[in-house]
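Pasting a structure below so you can have a look.
Excluded from the complex is one protein chain; the other protein chains are retained at their positions.
Lettered A and B in written order, each chain numbered from 1.
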Amino acid sequence: QHRVSTMGFPAVPAPPESERVCVFGTGDLGRSLGLRLLQAGYGVVFGSRRPHSSSSLLPHGAQVLGHAAAAQSAHLIFIAVQREHYDFLVPLANQLKGKVLVDLSNNLKKNQYPEANAEYLQSLVPGAEVVKGFNTLSAWSLQNGPSDANRQVYICGESVEAKQAVIAVAIKLGFSALDRGFLSVARELEDFPLQLFPQWRLPLRIAIGLSAAFFFYLLIRDIIYAYVTQSKDISFRIMVSLANKVCPIVSLIMLSLCYLPGVLASFLQLYRGTKYRRFPDWLDRWMLCRKQLGLLALGFAFLHVLYTLIIPIRYYVWFKNRTTQFDMTTAWRGDSYLSLGILGFGLYVLLGITSLPSVSNALSWREFSFIQSKLGHLTLLLCTAHTYLYGWNRFLSSSTYKWYTPPGYMLCLVLPSVVLLLKLLLITPCVDRTITRIRQGWERGADQRNPKDSQPLIP
Amino acid sequence: QHRVSTMGFPAVPAPPESERVCVFGTGDLGRSLGLRLLQAGYGVVFGSRRPHSSSSLLPHGAQVLGHAAAAQSAHLIFIAVQREHYDFLVPLANQLKGKVLVDLSNNLKKNQYPEANAEYLQSLVPGAEVVKGFNTLSAWSLQNGPSDANRQVYICGESVEAKQAVIAVAIKLGFSALDRGFLSVARELEDFPLQLFPQWRLPLRIAIGLSAAFFFYLLIRDIIYAYVTQSKDISFRIMVSLANKVCPIVSLIMLSLCYLPGVLASFLQLYRGTKYRRFPDWLDRWMLCRKQLGLLALGFAFLHVLYTLIIPIRYYVWFKNRTTQFDMTTAWRGDSYLSLGILGFGLYVLLGITSLPSVSNALSWREFSFIQSKLGHLTLLLCTAHTYLYGWNRFLSSSTYKWYTPPGYMLCLVLPSVVLLLKLLLITPCVDRTITRIRQGWERGADQRNPKDSQPLIP
Partner (left out) sequence: QHRVSTMGFPAVPAPPESERVCVFGTGDLGRSLGLRLLQAGYGVVFGSRRPHSSSSLLPHGAQVLGHAAAAQSAHLIFIAVQREHYDFLVPLANQLKGKVLVDLSNNLKKNQYPEANAEYLQSLVPGAEVVKGFNTLSAWSLQNGPSDANRQVYICGESVEAKQAVIAVAIKLGFSALDRGFLSVARELEDFPLQLFPQWRLPLRIAIGLSAAFFFYLLIRDIIYAYVTQSKDISFRIMVSLANKVCPIVSLIMLSLCYLPGVLASFLQLYRGTKYRRFPDWLDRWMLCRKQLGLLALGFAFLHVLYTLIIPIRYYVWFKNRTTQFDMTTAWRGDSYLSLGILGFGLYVLLGITSLPSVSNALSWREFSFIQSKLGHLTLLLCTAHTYLYGWNRFLSSSTYKWYTPPGYMLCLVLPSVVLLLKLLLITPCVDRTITRIRQGWERGADQRNPKDSQPLIP
């Protein structure tokens, strides 16, 4: 039963009124849906402009009538017609009065029309109860029934009874339906199938931009510099050595970009002395993509770990010269550097796991904020310390600054250091107390404005 | 309250009619359920053939009556009796009229009976409202209340009111109940507790078969060949070297087996010129286990990564001879090979993460298909290229073909190469256009059959 077949479908006995549904539209969508409904035991009546000519392609067992007659034969009517043709419903207003119209339509792009298709349909047929639904399914699922990732159906509409009727059909088709609210949510449901990672775009662009910039910067500093000054061709290092410099740099910058907006927002609230004012739009948008910034940072950190771990099996490494004198300080530095990196990566992975929807749903808000804020800043601290230890005494050596440019790891330390310093400032007791009061609703200057109503939290 | 205790249970005051439930059956299941119901505040009446003799083992606070009297005392009756004994209910038809019967039963194996237990129960007592439910819980949960992984209860039945009543009890016992539809779903609910990874069996068998085949093939080619031709005992290499050859080989073959059916289905639709015909059964079954094939492939890739990364800490490796001459081409090849492997594994892990139910549920269908199809084929491409680079110039060297057999990595390249070539063919513009039209409902030859109804998508 996973595939649709138009041949050999058994004859269905006539079901009672209540078990009959109507489908307007005899295109691919209408035919597929009609077949599914027949298989689930419903009686199906197709509404068509030319009931006699269109019947040959329709699933066996379905009736075909003119639109008016079809509308009168059932309480529930699926509108499997493109929005452009909705106006044929206007003359049917009488027959559609009190009926439940299920709007299945999707658009080809976002904001194609001023209002949602379902709202437009409701405005055309005000006497009917419009329910938006089933449009978030893949075509495959609508045709072949629910599969693993396609069991959930979202619906919305004004009338609770109409929604109940649609939910009953969804359940009978094997889906689980979720009521998302009133018809004003229809636009959101219609945009859903069109979206391709809208919240990931900005973070992805930042990641690609940073990667490209640092790739060329390090290409010049490492490969081209060696070629120009020592005529040495070390271009093969692009594949691993260079990648293993770009990855950690981008990861650390992205991680600090993930924690910077929170710090900025706190300072803004502190400066304004109230939480009752909108943040600037750019800050709002930035805060909304923190999760994506963090997960991309984790991805780069993961690649960095793999690139680092394969170092000893690289062909090239066997030819490296090694110092012959054991040095205690270098041993300490090296091991600390590695250990901090491992602990930082461990916390990084923990942050990633708690970002999984099923895990974060199981956490109380206090737990979620403990992990994402406290452990998040600790991760940033460990990774920054890891990078400082990597640099070690090379910060002061002039030979580090080839062509007067700083190495990549120095550049990438700027942002996390700033974030950590600002955060340190925010958690000093006096600043922290003011922030806490502001977040509990206290407003600077409000005491003067309305002394009776104010309730100082720390009397 | 996590454990059941038959001693020291406090006396419960008589609850109102509506809060009284009846349990038929005084075996372990009935007793455990009765105790849970008592603890949740319900009045419990047991129905028994011998009400006087069976009372000693029943939870304190419960009443015991004959079946007929018990049935009349409550609206909701839990049937905690094995299906074989259901016929005692037939003479009670009058008392059970309009009552809600909750069928808790499970079978010992699938398809033990022609119809579901709940459907059989309904046929015996047509006047009652049968609801299937609670059977998917573990015995532990039914007895001790919901735990972390056992909070969800599935129910099904024809009457919405009856289901509401059962859901209310489920909520009061601390479970969250999900209405899965009509009584025809009962078989599915009854099969659920019996299932042991039904969709994983075929993929697991393929994985074990491939692993065994390649293990023996490589055992002969590597270990036995060395013993026979050079009398060298290198059997210790079985543990790591051989395992690290079998894992990537099986992983790559499984990954291409995961993408092959999709490609075959496209060619079949192309050949038939329509999407309205069933795929052959074997193809259907194959497509349904693609996710499992991919996840097993990821598991083998994960082991391959670990086996590769521990190479430098292996005792044996310290004794390997190394060439003394640095070779630029080898450095390039080696680093590219490693880098491709890392990127491929990174994408592999990403595919695995998006297979998690909570993640794939949060994706729109377009996003899911982008990741699983586009990024999936890219992963296959990267891993195949990784393997080709591993082979490098050894493809042409005759010393590679010990005993005239090709090495494992060559054998495993056949399938992914075929899949990638076929996929390449499918995304050429002219083929892609035809496929897209077919998937939108266009049928080759349909234009002639019914010229009026056809709507050419590309005029």
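As a convention for this text, a contact is a pair of C-beta atoms (placed from the backbone, for glycine too) under 8 Å apart; a residue touches a chain by one contact, two chains touch by 3 or more.
Quick caveat: nothing in here was measured; it's all calculated off a predicted structure.
Set against the missing chain, the residues B:Asp28, B:Glu115, B:Glu161 or B:Asp432 yield one that touches it, B:Asp28.
In the complete complex, the residue from A:Ser73, A:Ser211, A:Ser360 or A:Thr405 that touches the missing chain is A:Ser360.
Panel shows chain A; residues 178-182, 276-279, 284, 288, 291, 305, 308-309, 311-312, 322, 326, 328, 330-332, 334-336, 338-339, 342-343, 345-346, 349-350, 356-370, 439-441, 446, 449-450, 452-453, 455 of it touch the chain omitted from the view.
Within the complete assembly, residues 2-6, 26-29, 31-32, 50, 53-54, 56-57, 136-139, 141, 148-150, 152, 171-172, 174, 176, 192-197, 233, 235-241, 243, 299, 302-303, 306-307, 309-310, 312-316, 318-319, 356-359, 361 of chain B touch the chain that is not shown.
Quick note on the criterion: only the chains that are shown with their structure count from here on.
Mean C-alpha positions place chain A and chain B at a centre distance of 25 Å.
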